[in-house]
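Removed: one protein chain of the complex. Kept in place: all other protein chains.
So that you can tell them apart, the chains are marked A, B and C in the order they are listed, and the count of residues begins at 1 in each.
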Amino acid sequence: MDPIQEMLGSHPQKPGRHFDVIAQVIRCCYECAQVCLSCADACLAEEKVADLRECIRLDLDCADICSATGRLVTRQARPDSELWRATLEACIQACRSCAAECARHEDRYEHCRICREACERCADACQQALSAYPEGGAEASH
Amino acid sequence: MDPIQEMLGSHPQKPGRHFDVIAQVIRCCYECAQVCLSCADACLAEEKVADLRECIRLDLDCADICSATGRLVTRQARPDSELWRATLEACIQACRSCAAECARHEDRYEHCRICREACERCADACQQALSAYPEGGAEASH
Amino acid sequence: MDPIQEMLGSHPQKPGRHFDVIAQVIRCCYECAQVCLSCADACLAEEKVADLRECIRLDLDCADICSATGRLVTRQARPDSELWRATLEACIQACRSCAAECARHEDRYEHCRICREACERCADACQQALSAYPEGGAEASH
Partner (left out) sequence: MDPIQEMLGSHPQKPGRHFDVIAQVIRCCYECAQVCLSCADACLAEEKVADLRECIRLDLDCADICSATGRLVTRQARPDSELWRATLEACIQACRSCAAECARHEDRYEHCRICREACERCADACQQALSAYPEGGAEASH
């Protein structure tokens, strides 16, 4: 067990049957936030930085949204609420936009390839969480 | 002019006709992020903290989303993109959820009243920005 | 009164005689965090972005530290603690490093001049807070 799972397991309002889905969203959001920030910094250090402005911005956007989403999902409250859904949807969009831009540069830059993969993992995890808790679901306390 | 406007005015890609709308979103997001964090801490210090758990959580959620939104909008890029819209929509939802919870406590706690008002201002500012840049709008560079 | 002061005034553990010093640190930290992020984005949009890599990095560093400091000081607890002091000291250093780098570019870029000034205001506010609560002070509850 990693610390994310250990903490969830010791929480008085631990997630029920979707424990693994929640743990995976948190893990992917924190990982993607770090990788995007690292990609922005690597892009900034490249000789052709002028070609990578859009990538740097989307990296920073994605890092901010993933970071906020990871914090929100860490707090164990109402996983089927509208706020929870709107946040996961924004996160999926951020990950997809960043992955698409990174994909344009990954032949040249290894860091863009790694970042694109982290974004895809995070979008998948968020999508699974949305599916696990259908809109208007009654399972208020997961 | 406050520093937010001064900075926008000196940016190579400054917003065009919606300058004031953008400045207001940024101002409200940073203000609301601070006020929500302050409300969470004030709630935590109240004698009846056990009645305010939900308020503290929503304060922290709203602070995180407003903070990420303020940072995203500060970056002057593609205001009509899907990511921009999804983020503003999550922010409006966060502000409304937090305002609704704070409203339940504002007769007793002045900090909840001030926080509810900051959340409403922020939701309004985000809504105006969404209206100013209609979905699928062609004005890519504002 | 701005919302920062209103919130401090309604907090069960409001700051005592150094109310204005605390309000000013919070105000300057949030302002500087926003201005530094805006300067990073403006630098990224400049034609000579390759000359501004160091400025962008220090802008992002300063935004991160100011943001964390503003959040820490917003929480009304033990202003004379070692953590409180170490955080303010890191913030002063971040503001000074960023101001020094921005000063090198301010003849050419207005955004660097505005950012340098915000950093200086923030460093001053943090310094005044350190002076107001001397190390090892007994005033645990301010």
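The working rule: contacts are C-beta pairs under 8 Å (C-beta built on N, C-alpha and C of every residue); 3 or more make two chains touch, one makes a residue touch a chain.
None of the values given here were measured: they were computed from a predicted structure.
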item: Omitted chain's touching partners, listed by label; value: A, B, C
item: Among B:Leu44, B:Ile92, B:Cys112 or B:Ala129, the residue in touch with the chain that has been omitted; value: B:Leu44
item: Which residue of C:Ser10, C:Gln24 or C:Ser97 touches the chain not shown here; value: C:Ser97
item: Residues of chain B in contact with the chain not shown; value: 41, 44-45, 49-50, 53, 56-57
item: Touch residues of chain C, complete complex, unshown partner; value: 54, 57, 60-61, 64-65, 67-68, 71-72, 75, 77, 81-83, 86-87, 89-90, 93-94, 97
item: Missing-chain contacts mapped onto chain A; value: 3-4, 6-8, 10-13, 26, 30-31, 33-35, 37-39, 41-42, 45-46, 67, 70-71, 74-77, 109-111, 114-115, 118
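Assume only the chains that are shown with their structure count from here on.
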item: Same-residue or different-residue interface between chain A and chain B, half as cut-off; value: same
item: Rounded Å distance, chain A centre to chain B centre (Cα mean); value: 21
item: Where chain A and chain C are represented by their mean Cα positions, the distance between them in whole Å; value: 28
item: Chain A: positions in contact with at least two other chains; value: 57
